[in-house]
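All remarks here apply to the structure that follows.
The other protein chains are all here in position, but one chain of the complex has been omitted.
Each chain gets a letter, A, B and C, in the order it is written, and its residues are counted from 1.
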């Protein structure tokens, strides 16, 4: 086709590796992709599963040492879906090798690391897989806020409620080990909440936080809660937990402003609840928007109005937007800089949970 | 106060007798009642329970023979909450004695009876307790329709779903006996659906119907369904059943028009769902109106916005409106004429269920 | 009837005065009341409206000086629905005069006052109108928790979201004046949240809090948020606000435990959402219980299953339970002691909001 070729190396063969593989396969079906993507190499440690996964998703090769992969000359894009503790090292190595770098969230274990990553990647395009910005309903929320439809913001309220870690006989996962994950729900779930909050409601100035481990013997937190003051004068409430019996994957926010309100819940991710306070009193009430078009973000990419999309489409849309920005030479958001800003808030949350006092979030 | 006294006789000591008693006690607390209501006499057959009920609700006297009561000179208002089979006889006697007559729904066993009742009551004020017209959310639905907010109507869909009659060991109730009830869900539940439909969407021209008895040995129908053509060109779907496992009291309708839609469900009776099709496409979605003010029907009568009302308030509001209309000398709706129009549709439903063909509803 | 007479004085003619008047009128219709209630005197300052209100609700007399009323020999029960700043003085005077004392929430302006009230009322029956304990669904939640159906509790999450105070042209209400209300949403809304939390989930050990005033020139807070640690090891999140555009009266809680979860929202107050984690995985999901019987709290008192109750029934049920406990010589809950415990938490919330650190709640 004459399109520029982009040869991709994917580091990681877990659940995220699968979600990314799907995005690489599907993006051209739904987006006008200005590149010829080549699934060059899939890298992981479990060789048997690796071969099978490569065959399933069409990766040309497999490898087991990511350190070699990130500098390979036949690779243009390094996509990192490793345990959190490896993000910084892998991303910095890839960036220094001049690769385009995509990285799973959270960007790093802490803001010191993420600052180094930003620095190392100053001259390469980057992306952090905060995929929930690309839920069509969330993207539409952002548009409504930008249009001023909420007015001055008073409240931002967000929860990420899962329940799996309360169960007995859990699989052996790095997500439950401090050495690999860095922290528990703060890194895993609160990072998503914070990225969306910063994107939708602007910078957070300070936080007061608490964490809690329910499972005996676990060395990282099962729950983390914090209150926040935003720069725009609004107040925030955040809660992330893996012990919310009854909720499988409730990533939800509510925003109240002088002109309206918005509510979203990932378990019902094709809907956005919107209340327009400029209506007459008797007609004011939250309405359910089925954000599948017409006129909604990504509705031209996927199916027809009323035909819903699922979890995987957030990855496809993120990749589609990234590739289009890349072709235009524009900055993609969220990039490493955005991932670093999330990290600054996560650090403040952890310091406040340890100290019991309010902690300021540095501006950068 | 110098208000005109209205002395009330209530015929019936069942569940409806209790709901009416409550309305007579409460109406002055929420409505500006231009009469001095006196709870003169409560009439029923179970003398022991009757005394207790009279004491609880403040009825001055009790009686056991309704035929004597309806002509008593010290009674101005006769309120009939007897089994359906007695409505016509009691109402005609009361009307002929010049009483104001209130009657539970359905007005009669059939349209022949109801026509006689209308004739007999030509010169007295009447009311049929189709109380659901006075759910604030339903009254608001009517207002929105009158304002043209739905435009041309395409669809009217209504269900009344209960489940009690599927249970074993049912109490001995006249509602399950054809001799006293006339019919099953058609008389009991479909009558409510039809009254609301006629009020909200205008006359029904013809119907095709089916009924079904699930319980062995029962001599009346447990379920009744029919399709309808309305005079305004819209089509209707109706279903009434006492075998809808999972629903306690779901009296619900949905209306679709060229400019919007409305949905209501009695189990969530303080809410009305409204979609305004004149909004931009991307902002079109059903909104949940909490019909408790400001600006909603009856919101000045009851509590503050956000403080919901219950089942009993529909009776209080019906009585409040009736008494105010009475004081102004105006016709109250629904009156016996309206009850008769419901009966004409019920008759058509029963004839169609028996014959298997479409049956026209006479205009009057 | 030979029942003991209880002569009631009601102090207050506002919205709460109306809700209490209704309860005094209605309680005998739904509860087996072992007393003969006499609505002796209604006390307020706006004489014109006072007469009208007394006439509407059947108060025998009116008065304008509550200090005289609370010691009147012809009064047995003093019911206080005055602005918060007057609760302590009125309640102490009434208690010292040997009256039964009912008091609106919050019990006092602070825990010093409430401790004095508890002391003064040591020998008289008392009640605090934390009416939401008597929402049938909330009472049922308590029963499920007592039965162990939630197991060990992990999370307690509560919000009280209103929006009225964001509007322009507000009525002149003592609720927006620090001198009369003591505080804003903390006293008014968080007090409800805390009473329910203590009742459903036990004592709170410590809190970290923040408050926020959005309206220019207002001398009390429009929003208050706090995190909490409970004695049972669970963590809590609380938010009260009058600036939650889109919610009229959302008093909601969610509780997650090792064996299940519960969720409630006052705007939909006849429902309780319950998830039973002892079900097989594939059948686990929150279920909507329509708490109107059979087998639910108060379902024998009010209407039939599926026929919902409203805001006012919480007052009727509280009064019914109080009178029955009084007749049996038992302690009623919540009494002044319970009101004081709420006050201890409110004080901790206010101190934490001022200091920015965690504040312990004294055990008593």
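Everything that follows uses one rule, which is that a contact is a pair of C-beta atoms (placed from the backbone, for glycine too) under 8 Å apart; a residue touches a chain by one contact, two chains touch by 3 or more.
What you are looking at is a predicted structure, and each value in this text was computed from that prediction instead of being measured.
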item	value
Selected from C:2, C:217 or C:295 as touching the chain missing from the view	C:295
Touching the absent chain when the full complex is considered, from B:223, B:272 or B:361	B:223
Contact with the hidden chain (one of B:261, B:316 or B:345)	B:261
Which of A:269, A:319 or A:346 contacts the chain that the document leaves out	A:269
Contact partner of the left-out chain, one of C:12, C:286, C:310 or C:339	C:286
Residue ranges of subunit C at the interface with the undisplayed chain	140, 274-276, 280-290, 293-296
Hidden partner interface residues of subunit B, rising order	154-155, 157, 159, 161, 163, 166, 208-210, 212, 214, 222-223, 225-227, 229, 233, 235, 237, 239, 241, 243-247, 256-261, 263, 275, 277, 284-286, 356-358
Contact set of subunit A toward the excluded chain (per top definition)	1, 15, 19, 21-22, 25-26, 28-29, 55-57, 162, 164, 247-250, 267-270, 290, 292, 302-313
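Here is the rule we go by: only the chains that are shown with their structure count from here on.
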item	value
Most central chain, judged by mean C-alpha position against the global CA mean	C
CA centroid of subunit A to CA centroid of subunit B, Å	54
Computed distance of Cα centres, subunit C from subunit A, in Å	42
Separation of mean Cα positions, subunit C and subunit B [Å, integer]	35
Multi-partner residues of subunit A (at least 2 other chains)	275, 284-286
